[in-house]
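One structure is given below, represented as structure tokens, and several questions about it will come after.
A single protein chain has been omitted; all remaining protein chains appear in their positions.
Entry: subunit A
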Amino acid sequence: MKKNAWLFLCLSGLLAALPAHGASKPVGYVMTVQGNVTTTLKGTPTVIKVGTPVSVGTTFETGENGSFGITLEDGSVMSFGPQSTFTLEAFQFAPAKGALKLAASLKRGTLNYVAGTIARLKPEAVEILTPNGTIASRSAQFMAKIDHE
């Protein structure tokens, strides 16, 4: 029993290490920043600057005068206005393997989205999750605003 518990611990450690490693790989970068914008990865907030990497699981928050823009590996571009909370939930860009996914959540604030290669190859692979509905699109650009509730 004890041995099994150890085995379980080792295995779960191994499994946990895999996504953690994946999450640390940047899938995009912060390209523009104005005002106060922080990022939170695993609970520690840090002020972002141009060149800050974006990886899966990263949450960004903009202050009252904050705004920023990111460009992802597939050429998707997203930019945000003041008092926005945004998390990159999932990202896969391996067209040769058919692995395409872009999921992000906008809890509050404003988003300007310009489609990249993932959206061109597989529009249904892109999803923007908001508190009261999920957005999908086959357009080159859309914008969303989520009011503070």
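Things worth noting here:
Note that a residue touches a chain if its C-beta (ideal position, glycine included) is under 8 Å from a C-beta of that chain, and two chains touch if they have at least 3 such contacts; residues count from 1.
To be clear about the criterion, contacts and distances are computed from a predicted model.
The unshown chain of the complex is recorded in UniProt as "OmpA-like domain-containing protein", chosen from "Anti-sigma-K factor rskA", "OmpA-like domain-containing protein", "Carbohydrate ABC transporter permease" or "PTS system, galactose-specific IIB component". When the whole complex is considered, the residue among A:T59, A:S105 or A:T130 that touches the unshown chain is A:T130. Where subunit A meets the missing chain, the touching residues are 26, 28-29, 31-34, 50-51, 67-71, 73, 75, 77, 79-82, 84, 95-96, 110-112, 114-116, 128, 130-147, 149.
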